[in-house]
Structure formats: C-alpha cells, structure tokens
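With one protein chain removed, the remaining protein chains of the complex are shown where they sit.
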Amino acid sequence: MKRQVPLLITFTVGAVLILSTFFPPVETMGEDFSLYFDIIAVFAFFLGGGNLIRVNSDAIAKKKKGWGFSMVTMAGFFIMLAAGLLKLWNPGGIRGDVAGTGSMFQLLYDWIFNPLGATMYALLAFYVASASYRAFRAKNRDATILLVAAFIILLGRTPLGVYATSWIPESFSILQIPNLAIWIMSSPNLAGQRAIMIGIALGVVSMSLRLILGVERTYLGVDSE
Amino acid sequence: MTVTRKSKPFLTPIILVLVFLVFLSASLFAQETASGISVAPPANVVASDFNYDRGEQAEVRWKLSSDDNGSAGVIGYEIFRAGVGSEDFVSVGLALPGESYFLDKDVQKGVGYVYKVAALYSGGQSFSDVSNAVIPELEMINWNLLNLFIIGLLIAASVIYFISHAKKGRKLFIRKIAGLEAIDEAIGRATEMGRPILFIPGINDMDDVQTIAGITILGRVARMVADYDIKINMPVSRSIVMTTARETIKEAYAGAGRPDAYNDDMVRYVTDEQFGYVAAVDGIMVREKPATCFYLGAFFAESLILAETGNSIGAIQIAGTAQPAQLPFFVAACDYTLIGEELFAASAYLSNEPKQLGSLKGQDIGKSLAMIIIIIGVISATISRAWGGSFFIWLSEFVNKISTIQN
Amino acid sequence: MEIFGTWVAAFLTLGIISFLYRDNPWYKVCESIFVGISAGYWFVTLFFDNILGLFWAGITREDPNYMLLVGAVLGVMMLLRLVPSIGWISRWPLSFVVGATAGFYLINYFSSNVMLQVSSTLLPLLSPGFGQPLFSSSLYDVVGNIIVAAGTFTGLVYFFFSKEHKGAFGHAAKIGIWTIMITFGASFGYTVMSRMSLLIGRMEFIFGNWLGMIR
Partner (left out) sequence: MMMRKDFLVYLAVLVVFLLLYFVIPKPVVFSTAVSSIIIGLIVLSLIFILIRTIRGKLVGRRTVFLFVGIAVVLPFFMTISQPIVLSPEVKLVYDSVSELKSGSRVLVSFDYDPASAPELQPMAESFFRLCLERDLKIIIMGLWPQGPQQAELALQIALQDPDVVKKNLQRGVDYVNLGFQTGNEFVIQRMGTSFKSMFPRDTRGVLYDSIPLLKDVSNFSNIDYSFNLSAGYPGTVEWVQVAVDRYGLKLGTGNTGVQATGMYPYLRAGQLKGLLGGLSGAAEFEKATNKIGQATFYMLPQSFSHIIVIIFIIIGNAAYFLGEKKKKKEQ
C-alpha cells in the first residue's frame, strides 16, 4: 500500500501528461498541473516555515551559540508576516493592497529585502575576479582553451577590445577582437551550447522515463519497505 | 442552431469606422497616382478548419488581388467574418499586401462561419465574394506532431529496451565519469577530518527535474554517510525539497541498519529567497567548515558565490547542474563538475543496477540518432545546394521535415 | 524618513560586503535579518498569489475550476506528514509532483532542445541558406557552418556513455570537449562584465545616493 500507490500515481500522471500533448482536447492539462503544484507548494510552506521557527526557537531556548542571531531571524520573520498578512502599519488597512505605497511591507521590501539581495548578488563581482585569478591557470590544454576564449570575449565586449586591435587592416577585420568575439559567440559557442542542450534534453528524457517507470524511486525513500 | 452574437453589439461599427479611418489616413500618404481608382478584389476565398486543434481556430486563404503588385495599389487586406446565413460581417483581422493567409483565433467550436476578404486601397475596399461555410471542429489527434511522437517513441523504446535487456545480466560498458568516481574519495576525506558534509540540492523546487536528480544522488550519498557515520548538513530553500530529502536520508540510514542515528535536523529549511539562502549557506560553510560540499540541482547566479566560499574554506567541491549558463563557474571553481547530461546519469551510474545503467545506453541511442540526422541533413543540404540532384533535394527536405515541429 | 531608509540599506550593504574580509557579527546580523525577512516575504507573496489569487479566486469565480481542489487536497496530504501515524500519506502528493514534472519536462525539453536544435544545425556547408546559389556565401559563413555542424557533432560524441574515448572516437571526443571548453570560456568571459555592473550599481548607491559624493 505505502509503496505501490505512489509509484502508480507517478506512472499515471507522467504517462497522461506525455500523451496529453498529442491530443488537443487535453492539450492544456500540463498548465492545470502546474497550478496544482503552486497550491501544494503553499501548503508545504507551513512545514518549511514551521521548521524555521522550531530550529530558531530551539536555539534560543537552549542558548546555543549565536542564539541572539536566531532572535533576529524570528523577529524579521514575524514582523514581515504581520506587515503582510495582517497588513499592520498599512495605510489601506486590512482591505488595502498588501504592498501599497507607504505600507510597512513595502518599506521593509525597499529598505531591507531589496538592498540585501542586490548586495549579495554584487558579491559575485569580487568572486568572479578571485575565481579568474585562481582558476584560470593554463594547467592543461582544456583549461588553456577556456582561458583564451574567455580572454577574447572579455576584451571583445568592451571598448577596451576596440582600442587593442583597431590597427588590424579592414581585409582581416575578422581578427579584430570585437569581431572575433562575435564570431566565437555565434559559431563555436553555438555548437557547444547545442551539444550541451541536446545532451541535457536526452538526459531529461531518460531520467523522466526512469522516474515514471518506477526504476528510480529513491526520492520516495522506499528502498526498504 | 442560432448563430451566437458577440456580446458587445455597439462596439463593432466603431471598430470598423476606426480601422477604416486609420487606413484612410495612412493611404493619404500613398502616391498620388493610385488615389480613387478601385482595385481588383481578391479571388476564390477558401475557409477551412485549422487542423488538429480544439476547434477554436479557422484558416482563411485567398488568391492575391491582381493589383497587388507592390506599386502601392493594394495597401493590405481586411478579413471579415459572419455567421452562416447572416449578412452581418465583422472585421476580424488585417493582412499585409502579398499575404494570402489568415488564422482566425477566436472562433467557437461547432459554430458555422463564412468569410469575405477585402483588398484595401486608398479609395476604399474592394470585397471578394463570400467564402464557403466552415465549422471549426475539435480534432482528437494532433497529426502535426506525428514526427515528434515517432522519434520520441523510438528513444523511449530504446531506453525501455535497454532497461529490460540489462535485467538479463549482460555487463554494460559505461565510461568513467570523473565527478562521480570522486564521491568516494570526497566522503573518505570527510571521515578522516571528522568534519561534516554539506549537500545543496539547488534552489528550485521538486517541480524541476534537476532538483529530482539532486535528490536521487542524495540517496546514494546519504547511504555512504550512514555507513561511515559522518554528519550530513543540508540547508534547503524549498519546503517540499525539505520533506523529500528527509524521507530519502531516513531510508538511507534505515538501509544501513542505523535508523536511530538519523534525526530530522540534518535537513533544515532556510528561506525561499535565492540570495537569503546563499547568505545563510555561506555563513554555515565558514562556521562549520565542511570537508566536502555537493552542489547538485538547478543553480542560477549564486553558483559562484557558493563555489568560491567553499573553496576559501578548503573543501572538496563536486557540482552538477543542467543550467548551461552556470557550468563555466562550477568548472572554474569546483574540483569536479557534472556537465548537464552527467547530472541526470549520476543516479543510474552510482546505483550500478543493470536496469538503471540500461537507460544510459538508451540515451546514447538518442544521441546517435541526433548525430545521424545531423550528418544526413548537412550532407544532403550541401549537395542539393551545390549540384542539385532531385534525390538530395528531396532527402534534405525530408530530413528537415522530420526534425522540425509544425505547430 | 527617506534618509533613515537609506541609512538602513547602507548599513546592510556594508554588512554583507564585510563578509569578504571575514565572517563577523555585522555580517551575521545582516544574514539573520535577510533570512527572516525573506522567508516572511515569500510566504506573504505565496499566500496572496497562490492561495487567494489562484486557489480562492479560481474556486469562487463564475465558472469555478473545481479541479483546483485536487491541488488543495494534495496540499493537505503533504501537511499530514506532521502526523507520524499517517505521515506516509505525504508520499502521494510528492509522487504526483514528480510524475507531473517528469511527464511535462520530457516532452518540452525534447521538442525544444533536441528537435529544434538539431533541425537548425542542418545547414548546407557551402551556401548560407536554402535557395541561395552555390558559393554565394562568404568564407566567414562557410567556416562558421562547418564549425557549428562539426562542433555539435563532436560535442555529442564527448557525451557518449557507452563507448570508451579511444581511437577515432577518442579524437572526435577531444574536439568535442575543446568546443565545450570554448563555450564555457565564452560565457565566463561574457559574464565577468555583467557581474561587475551589479557591484557598480551597489557602489553607486553607497557613494551616490547615501554619501552624495558622485556628481
């Protein structure tokens, strides 16, 4: 019972979705299933949110290392919920638009959520530089090709590249860095992208079949029944 | 069956006048010569049901008006529709000069329609006679996708064949995948150093096949972790991934005969927000200093933040994703990287079960099919372009037809 | 009021950047705030978009879509995981999700990634497109087409599982991995630039909006 039914569900749902693309009357079934998923995801959030609260309140109760920071997380979580669900400090009141101008929810978004997200994203500028410094060593032929291609594209996409090779005569204009960069992007890069995309699609096909046929079932955790 | 009227009767005359005015104003700028003289109407208008849809589309074709010769005689075509037997024609769309096809998308199934096309010129419209009646029907099977169905069937059949074929115990040769061979070494290192393993299943939810691939690999990794009694730490950014991962790890510990060693806190929900999750994982990495980091699933911009921080604490890093844009970062910053397809092959590769390995062989069939089509297609296209030869032209058209999807 | 907001944002921005030097209390505070606020934000957004906007609106509009109840039932089953005795029921919605994902991805990935990419690789090597006369294409196009066709072909060879990379097959695979390495190098080089602009945006916030030092 615990094992057969889930595998049966996966099989029927998967097979129905695959076949539905070939029969217009049920063509849009894939769309409806994605709506069901969105609803399941919201219900599941209670498990996630519940775990976040339990882990942090546990840390506070047992005064584990860094329990002060758990208090900060809990405070942030509940303030945001209050500002969003109960629309506290929201000029429109309970009827108002949740992210209406001037609402606490919008303020928290603009002053805290947005700058933190943008700054974490901006850390990538530092990490890209340190990764280039450390990893781009011409230690073998593959790494050298990767380094040379990155070098040309890096130069080609900035005015820097224009300076460096503007002296090359018009007849060999392909050798000018910007044109070379464009050629690399549209030929070898295109070929590599295609090979990877075709590979991925075939990997997805084989994985999906393994899942639907129940050959791969570790996600259900049913190894030993 | 009465013809269903559009719910907004007063709107249609306004649209008609407005469209007419727009054309009138546009045509004022046409050369002086064409003003006032009417043009020949389009001929033999044919309406037909759009094949293989839910009956909500109808096609209209017509022969171009003889004055449509690019010298600003005809400035476009307007398509009108009316219910069968009624004279109340409504404008449903416009077509550019030179076009002789129009797809009417908001028709109702089972309702009869007739069409009429007007060639528009600066002086006005010259109407064609009314087309045949058409009743858009729902077709059960979309035959346009026949080639997709056959090729898909072929590959699925090859995967299934090799899965069942493998059951008979034939040894299948599968090439070594560096990233997967390194898993034992990576976990061994964690045992020596007595430090935890960090497993990141990507930031997408269970509705992404890359996350499912990550979870299936987790099943194998967790089994080894249970055997060697190392601590596994798995912060996740999605609730369903949390419950699935707990289920998988609990089973791995049960399978290793140590059900009591498992506890739910190994898998912890952090936040759904991409960069909030990355900030928390960076904190965990720097504070708990895991010996080995696994990044297996769907990753986006945050891939390099994780990989560089993991590198700064000296951990062995094994990454795998099917996001082409993120692969270069993992290749640059991690010790081993599973490139696209290798992520999906990982669970089969690690299981070493014949039927799982069989599916990899099926994938190779798909690749060889793609390679054969590319060879035939390219050669036949080159020859047919270079020296003609009806066979090659037919061949290159055929290969092109079977590999493109007409929708 | 706006000034206060800018100071808060500046405090958090510098706190995150301090992580580059080393992990410190300032970063830990920013991290905890971010985790708490973002978890709350996503639950509120999911609640208004999916429960009210999608589920409730779908049920209570004129021709209600009762199939949405299937989603709600599966959602509740997922929650039953909290009840140890019938916790196993949560496997049903999970297998529904996995089955739906597998079924949907299989066809979509196959038709878009395989069929389309293969069909656009079928280029004639000596002239750019169908119908153009022979040798009307420049060297640029001819070489480009040859590289695209050969690169895609050898790339696929590299990904082959069931054949050792030896002999002619090995050479083809070697060319394949070279093409893939050029692809990775190209997108890495292309991306370095875009990452820098993110930092430029943040630094403009600190030195421009906050400190007002930029003209």
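Letters A, B and C mark the chains as written, and numbering starts fresh at 1 in each.
Going forward, contacts are C-beta pairs under 8 Å (C-beta built on N, C-alpha and C of every residue); 3 or more make two chains touch, one makes a residue touch a chain.
Remember, it's a predicted structure, so these values are computed and weren't measured experimentally.
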item	value
Neighbouring shown chains of the undisplayed chain, as defined at the top	A, B, C
Chain not shown: contacting residue from C:P84, C:G167 or C:G212	C:G212
Option touching the unshown chain, where C:S32, C:S90, C:T154 or C:S187 are the choices	C:S187
Which residue of C:L12, C:A100, C:L116 or C:V157 touches the chain not shown here	C:L116
Missing-chain contacts mapped onto chain C	10, 14, 20-21, 24-26, 45, 49-50, 53-54, 108, 112, 116-117, 120, 148, 183, 186-187, 190-201, 203-204, 207-208, 210-215
Residues of chain B in contact with the chain not shown	8, 11, 15, 22, 26, 56, 93, 103, 105-106, 275, 300-301, 312, 324-326, 405, 407
Residue ranges of chain A at the interface with the undisplayed chain	28, 30-31, 34-35, 38, 114, 117-118, 120-121, 125-126, 128-130, 132-134, 136-139, 147, 151, 154-155, 157-160, 162, 178, 182, 185-186, 189-190, 193-194, 197
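To be clear about the criterion, only the chains that are shown with their structure count from here on.
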item	value
Overall pattern in which the protein chains touch one another (line/ring/star/complete/other)	complete
Farthest chain relative to chain B (centres taken as mean CA coordinates)	A
Geometric centre distance via CA averages, chain C-chain A, whole Å	4
Mean-CA-position distance for chain B and chain A (Å)	16
Junction residues of chain C - those touching two or more other chains	16, 19, 28, 30-31, 34-35, 37-39, 41-43, 46, 78, 81, 91, 94, 97-98, 100, 102, 105-107, 109-110, 114, 118, 121, 149, 152, 156, 159, 180, 183-185, 187-188, 191
Two or more partner chains touched - positions in chain B	152, 155, 207, 209, 212, 240, 243-244, 247, 270-273, 275-276, 279, 324, 327-329, 331-332, 339-342, 345, 360, 363, 366-367, 370
Of chain B, residues touching chain A in the complex	52-54, 138-142, 145, 149, 152, 155-156, 159-160, 163, 205, 207, 209, 212-213, 215-216, 218-220, 238-240, 242-244, 247-248, 250-252, 254-255, 265, 268-276, 278-279, 301-302, 304-305, 307-309, 311, 322, 324, 327-329, 331-333, 339-345, 347-348, 355-356, 359-360, 362-363, 366-367, 370
Residues of chain C touching chain A in the complex	5, 8-9, 12-13, 16-17, 19-20, 28-51, 54-55, 58, 67-68, 70-72, 74-76, 78-79, 81-82, 88, 91-100, 102-107, 109-110, 112-114, 117-118, 121, 140, 143-144, 147-152, 154-156, 158-159, 176-193, 195-196, 198-202, 205
In the complex, chain A residues that touch chain C	2, 5-7, 9-18, 21, 30, 32-50, 52, 66, 69-70, 72-81, 83-85, 98, 105, 107-129, 132, 141-143, 145-154, 156-158, 174, 183-202, 204-205, 207-209, 211-212, 219-222
